[in-house]
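See below for the structure under consideration.
A protein chain is absent from this complex, but the other protein chains hold their places.
To keep things simple, chains are lettered A and B as they appear, and every chain counts its residues starting from 1.
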Amino acid sequence: MVEEIGRTSEGDLIINVGPQHPATHGVLHLVLTLNGETIKKVEPHLGYIHRSIEKMCESLSYRQFIYVTSRMDYLSSHINNHGCALCVEKGLQVEVPQRAQYIRVIMDELTRIASHELWWGAMAMDLGAFTPFFHAFRERETITDIMEKTCGARLTMNYMVPGGVMAELHPDFQKDVKSFIQLYKSKFEEYNELVTGNIIFQNRMKSVGYISYDDAISYGCSGPVARASGVHCDIRKLYPYDIYSKVAFDEITETGGDSYARYLVRLKEMTQSIRIVEQLIDNIPEGDFQAKTKAVLKLPKGEFYQRVETARGELGVYIVSEGGTTPYRIKFRSPGFSNLSALEHMVKGLKIGDLVAAMGTLDLVIPDIDR
Amino acid sequence: MLTEDLKIQCTELLPAISFEEGGEWLNAYVASEDLKSFLGKLRSLPGLEFDYLFCLTCVDWKTHLTMVYHFTSTIHRHNIVIKAKLDNSNPEIETVSDIWRTAEMLEREVYDLFGVKFIHHPDLRRLIMPDDWKGWPLRKDYEDPVNMIKL
Partner (left out) sequence: MFSLEGITTVIHEWLNNHFSPTLALLTEFILVGLAAIALFALLGLGLVWMERKVAAVMQIRLGPNRVGPKGIFQTSADTLKLLLKEGLVPDGADKFLFNLAPLVVMIVAMLILAPIAFAKNLQIWDINIGVLYLSAISSLSVIGIFMAGWASNNKYSLLGAMRSGAQIVSYELSAGLSVLSIVVMTGSLSIRDIILSQQNGWWIFKAHIPALIAFVIFIIAVTAETNRAPFDMAEAESELTAGFHTEYSGMRFALFFLAEYINIFIVCAVGATLFFGGWMPLHIGHWQGFNQFMDYIPSSIWFLGKTLGLIFLIMWFRWTFPRLRIDQLLNLEWKYLLPISMFNLLLMTIIAIMGWHF
């Protein structure tokens, strides 16, 4: 996994980390320049999972391209699809029925919890504790089982369509989600006992990978990475979509700016997501689950931009349309891309063990970066 | 700041600016030579302070290329979209990576996929495609019968 590929003129080692990792980050290839154990330069090499999604979407119709985007950030696939559907609806000026809005938000928040669970387990495993991984997957399995009953798939749930959702909810949905909320509340304290309060974890994560408020904005960081440095950037609060404006939840920010702050932000976000689901699950209104739209969609000439808050940060969907049935140009502003550009700034001067901790809390999903 | 006030202030800074109607945010066209200085002013002037560049991309219009920059201000909470037309045969523009650090990797991506050269960029090379790839994949006239299947 790690081998030396050269020496610089000052005698520093240049080594490869990846692209195959024992942990779950995906195919990320980093070229490190080391002086002894201290990191002097980190250079990410991307493109190992580039599938030219943006070029592909130029030949797919407005109904088809949504499903390719589930493969971008596969851990928050519902939210990706949601963003694309919202952008198309913005162009068509279609009103989404209330029931569909409620369902979409509940699915989004469940996806966010599932993504953060996997992040927590994988990050603990990177640092050497193997047990939290299994505990995290116990909860994640419950969520994917709920998704499987309604959407038919466990990872790339192609459930959102322009106008609403694709099918009606499974009759057991409400009961399953309620029992999941009970399970989660009983197990959440374990996470704090096992990991958060453990002094070894705290020492590995405090003061590691610091990024200041101004640097976070300059590097384009979003999501928990920026919120841990104090930046208020939760799209659900700033530019609310669907019924986020009617739901009560807190935007979690910390001021630490280091790995421990990012860790705490994501942990508390999970609690807020449960709060949102709790408020909505009993009040889903009756009605249509999909607005009436034509079979073949044509967006008018123009440009449309929609931002959503995925588990990683701000996803932007930018559609340039020439009036046809396929988009002229699509750009996906991926959160991981900008978060990764801040990695070098964060770990310069630290040791290799700290690189692992910092990368773990950045929560990178490489298909999201490479598209 | 409201769109109307933004419009007025932008016209004061750069009289040659032109606006496009019908977008969600204020869309402005700037000549590519004036871009860097104009953007620098957008970043630093109090009242504007667009400190968050959240999308940097390029659109190929077959006769010319257009660079698109999306900004927002975390202080005043207003958004703006700046566009610059580039020549198809030799697209070149100043880099903005010294003002917004996020532009470094975003501009590398645009160089990789469209072939736009960014002057004074610290490290302009291909990002996503292999280093020895020929051609600019996202352009409309890019042909690759081996790797691409036209639907």
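We adopt the following convention: a residue touches a chain if its C-beta (ideal position, glycine included) is under 8 Å from a C-beta of that chain, and two chains touch if they have at least 3 such contacts.
It should be emphasised that the depicted structure is a prediction, and the values quoted were computed from it without experimental measurement.
Asker: Which displayed chains does the hidden chain touch?
Answerer: Counted over the whole complex, the chain not pictured touches A.
Asker: Can you tell me which of A:Asn35, A:Thr144, A:Gln174 or A:Asn198 touches the chain that was removed from the display?
Answerer: A:Asn198
Asker: Where the complex has a chain not shown, which of A:Gly128, A:Gly152 or A:Gly324 is the residue touching it?
Answerer: Missing-chain contact among the listed residues: A:Gly128.
Asker: If I consider the whole complex, including the chain that's not displayed, which of A:Arg138, A:His232, A:Lys301 or A:Lys348 touches that chain?
Answerer: Touches the omitted chain: A:Arg138.
Asker: Can you name the residues of chain A that touch the chain not displayed here?
Answerer: Interface with the chain not displayed, on the chain A side: 1-2, 22, 124, 127-131, 133-135, 138, 194, 198, 200-201, 203-204, 351-354, 356.
By our rule, only the chains that are shown with their structure count from here on.
Asker: So how far apart, in whole Å, are chain A and chain B when each is placed at the average of its C-alpha atoms?
Answerer: Comparing mean C-alpha positions, chain B is 25 Å from chain A.
Asker: Spell out the part of chain B that touches chain A in their complex, as residue ranges.
Answerer: Residues in contact with chain A: 22-25, 27, 51-55, 57, 59-60, 68, 70, 74, 77, 100-102, 104-106, 109, 127-130, 137-138, 148, 150-151.
Asker: Okay, in this complex, where on chain A does chain B touch?
Answerer: Those in contact with chain B are residues 46-47, 50, 52, 54-55, 59-60, 90, 215, 217-220, 222, 231-233, 238, 302-305, 314, 316, 318, 320, 328-329, 331, 333, 337-338, 340-342, 345, 370.
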